[in-house]
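Missing here is one protein chain; the remaining ones are kept as they sit in the complex.
Labels run A, B and C following the written order; every chain starts at residue 1.
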C-alpha cells in the first residue's frame, strides 16, 4: 500500500490531536495513502523529543525550515501558534509539499491571501483544519440540507460558548496576546462558527458586529505578580446576512459559566430545522414539516448508525459514541484520500481565506459601528 | 343548555382539583351537560364553608348521607380518604346517582367488588378518577398504539417516583396509616401506573412483587414528640406479565430524591417506542422504525397542537403548555359527555376493581415470594 | 372582603386568558381585592354576549366609551388589537380608572408616551401585561440575580421562535397588517424578550438591528383568491448593549419549524448562568461557580416547590406542573394587591414606553444600518 510521509510542525494541544489522527486513521479507515509519522518539529529539543516518543513520531527536529525542505517529507502539517502559520505554510508550499494548517488559517486577510496564493502557485494540496465539519452529526446535517430536507434556509444561529476566562486571575496566556494570536474569540472560536455557517448555509455577504474585552489585564503566566494587557477580544457577537438573504447570528465568548465547549447551531429552513451542540457531539436534532402532523417534533438522532451515518461504520456498533478527537481522524482521512486521488478537499486555503474575510469584516464593523460588506 | 347538579364529598387536595375541573370545564369545553356546583360536603362545618366559598360551591354540608340522598343531586363525586370511598359510593349508587370516585377505588378487592356490584345493580354512570389517561400526551400515546404505530408491544416500564418521605422527620400523616389508606405507594402511586399499563398495553396476568417500609415509625403530626408506626409500604416494585405475553415492570417510591412527581413509562413494541414523564407532561417521546434510516431518533412531540392533539384545541395556541390540573378537566368533560349521551366511560368502577386486583396480587406475591396470578 | 369591578375590552385570545385569570385568582390566591367580572366589551353584540356567557362576565357591552365611563367600573383591562390600546387606555385613565393593557403597550413611541402621560396625569394604577415575568421560573431567575448568585451579568441571549408563518398560504391576518399591529415580530414577540431583558439585566442603551419580511404577500382571510401585502416584519434580530456594558442579542421569528413558542433566554454572569425556555415553563436551568468543582453542572430546577419557589404554594404539590395561563393569574394577583395597597406594580406603562423605545430603536437601526441609541 502506498504511504505518505508527514511532518508535524508543533506539538501542543493540536499536535496531540493531529498525531492521534495519524495513528488512528490507518487501523480504522485503511486510507489509500498510509501516513508515515516521519518527523515532528518544535523549538525546544528536549520537549520535542519527548513529544516524538509520546506521540509516535520517528524523528524530532527543531528547525522547521530544515524539515520543510526535506525530500522525504510529503505533507507538512502546521499546528504552531497563529503567528507562524503563514510563514511555514508558504515555505512548505514553495517546497512543493501538501499543506495542512490549523485554524484560523491566518492572523489577517493579507496573510491568508498570501498563503492562498502560495498554494495555488505551487499547485499543492491544501486544507485548513476546521474539524467540526466532520463530526458525523454535522456531516449528516450537510447531507440533509443538500437533499433539500430543510428547504430554503432562512435562519442560522451559531454560538460558541466557553468559560475559561471567567476567573479574572487566569493568566494572560499567548491566546490573549494580539501579536501571537491575531484575535481572541474571533479567530479561535468564531472561525469555527463561520466555517460551519459557510459549510451549511453559504457565503456571508455582510455583517454587523461588536467585540468586547471584559478583563483588560491579567497576570503573566511566568510571573503572576505582574500583569499584562489583554489585547484581543474576550467575546464578540455579529449579525450576518448570507448572499441568499438568510439571516444569521454568530457569537463567541470565553465568559459563559457552565458552557465548556458549547459550539451550538440551529438552522431554520422552509421545510425543517436542524440543531447541533458539540457537547453532545454524537447527536443531531432534526425537525421535518414532512412528518405527519401528530408526530411532528424534533428527532434526537444518535448519529452512530453504521448503515446510515457518515464515518461511523469504521468505528463501533450503534450507540457506542465517539469522541472529539475523531473529527480530526475523519479530516485526515479525507485529506489523505484527496491527495491519493488528486481531487480537491474542503475546507481549503480558499475557504480559510474567505473565513478570514468574515472575521475581518466583523472586526471592521465593530469599529465603524455599521453593517460592513465581507 | 342542560345542566347536572354535582355534590362533592371531600375538600382537601383532590377537592381543590375536582372543583377546579368543574369551574373550568364550562368556559373551555362547553360540555353538553353544564355542571352546577351544588354542594360540597365535609365533616368540619367551618372548614367546609370556607371551602365552599373558596372553591365556588353553592352550599356546604357536613353529613354526606344527607347529601347523597338529596333529590337535587345528580352526580356524587367522592374525594374523601380511602377508608370511606366504598361506603359513600355504594350509598350514592343506591340513591341512583352517577358516581365519580377518586383513585384508588378501594382499600381491598372486596371493597372494590362491592362498589362495582352497587353501581351495576343501580345501573348508574360510574368512573374512577385516573386522570393521567387524559394528559394529552398519554391520550396521543393510546391513539398511536391503537393505530398500530408501535406494533406488537413487548415491554412496558412504569415508575412513579416521589421524594417526600426521604426526611425521616416527616410526620406520620394519614397516608401512612393502613387503616385510613389501605396501602402506601401501592394504591397511591402504583394504581396510577397500573391504570396506565392496563390502558396502554392490556390486562396484567401475573406479577412478582416486593414491598418495603424503609422508615418504621414517624412523629405524629399532632404531637411530634410521639412516634407512631408506619403501617403501609414506602416503596414497591413488581415484574408483571400481560395476557399478551408482554413483559413489564411497575415501581413506585416516596424515597427518590429529586423526583418530584416522576410518573414515567416507556413502551417498546415491534415497530416503535413511546416514552412519557409527568414532570414534562406536555411532551411525548416517540420512535418509529418506519422513519427513514438516517433520520430515526426519538421525536420529542410538544403535544400542544390544536389541529392534531387531543383536548388541546380547547386551550391555547401551540407551544402554550397546560398544567397538571387540566387532566381533571378533561376527565370531567368526558364524564359529563358520557352521562349526557348515556354511553360508558373509562376508567369505570370495573377498571377500578381490576386495578385493585393487580395491587392485591402484588401484595400477595410480596408475601408468598413467588409469581402470583392476578 | 373588598372587591373591585373589572371591565374587559376585547374577547379574543387574550380576552380568554385574562378572563381565566380573574376567575382563577380568587380560588387560588384569595387576593385582598376580589375581582368582580362586571362587563366585557366587543364590537359584535352576538359574539360578545356569547363571550360573556362563556367566560363568566356579568354583562356584555358593545361601546367601550360607555364602559370606560361607567361609575361601577374600577379597572379597565385592554386586550383589543394594537391599534386601539392608546385610545382606550387614555380614555380609561382620564375617567380615573386603573388601567391594565396588553402588550405591546402601543404601536409607536408617540402612542406609548401619550398613554404614559395620561396615567401619570390621572394618577391611576397602570400595568402592561408582560406576563412571562411571573412564570415562577422567571421570577426565581430574577431573585437569584438580585441575590448576586450569577454575579455581574455579561451576556444576555434572548430568542422568541415560532413557526406559524412557515406555510406561505397562511392567510394575511390582522397581525400582518402594519395599520392594525404596528409591527410584526418586533412588537408581538420582541417586546416580550425586551421586557425580560430589562427585567433581568437592566436598561438597553443601544442596538443594531435588522428586520425581514420573507413572504411579501399572502391570501386574505376573507377571500383566499386575493392576496394582500404583508406590511410588518416576519423576523428581526438585534445586537444590544445594556447601560451596564453587558452584551446582548434579541431575536424573534415566525419562521422556525418545530419551535412552537420558544421564548428562550440565557444569561451569563461572573458567578453563574441562567437558562429558561417557555416551552418547558416549569423549569429553570442554573449554573453556579460556587458549586464544588466535581459537581458543577447546570441544575434543572423543577420550579414547583411550595416551600421555595414563587407563586407555586398556591397551586399544587411539588412536581405537579402549571400551565401557560397561570402567568396571567400571577400578574393579575400582583396587580390587585398593588391596587389594594396603593403601591406601584411593574411592568408599568413606564416600562411599556421604555420597551417601545427599544423596539423603535431596532426599527430605526434596521433603516440606518448602524448602531442606534435607544
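The rule is simple: contacts are C-beta pairs under 8 Å (C-beta built on N, C-alpha and C of every residue); 3 or more make two chains touch, one makes a residue touch a chain.
Every value quoted in this text rests on a predicted model; they were computed, and no experiment measured them.
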item: Chains shown that the absent chain touches, full complex; value: A, B, C
item: Identified contact with the non-displayed chain, of A:304, A:331 or A:365; value: A:304
item: Among B:253, B:282 or B:314, the residue in touch with the chain that has been omitted; value: B:253
item: Given B:297, B:310, B:323 or B:352, the one touching the chain that is not displayed; value: B:297
item: Contact partner of the left-out chain, one of A:55, A:119 or A:153; value: A:55
item: Of A:320, A:341 or A:373, the residue in touch with the unshown chain; value: A:320
item: Where the unshown chain meets subunit B, residue by residue; value: 150, 154-155, 157, 159, 161, 166, 208-210, 212, 214, 235, 237-239, 241, 245, 247, 249, 251, 253, 255-259, 268-273, 287-289, 296-298, 369-371
item: Residues in subunit C touching the chain absent from view; value: 140, 143-144, 284, 286, 288, 291, 293-302, 305, 307-309
item: For subunit A, residues in touch with the removed chain; value: 13, 16-17, 19-20, 23-24, 26-27, 30, 54-56, 162-164, 259-262, 278-282, 302, 304-305, 315-326
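Keep in mind that, in the parts below, only the chains that are shown with their structure count from here on.
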item: Subunit A on subunit B, rotation in degrees - Cα superposition, rounded to nearest 5; value: 180
item: Identity of the most central chain, Cα criterion; value: C
item: Proportion of interface numbers common to subunit B and subunit C (over half same, under half different); value: same
item: Distance from subunit C to subunit A - Cα centre to Cα centre, in angstrom; value: 41
item: Whole-Å separation of chain centres (CA-atom averages), subunit A against subunit B; value: 54
item: Subunit C residues counted as touching two or more neighbouring chains; value: 259
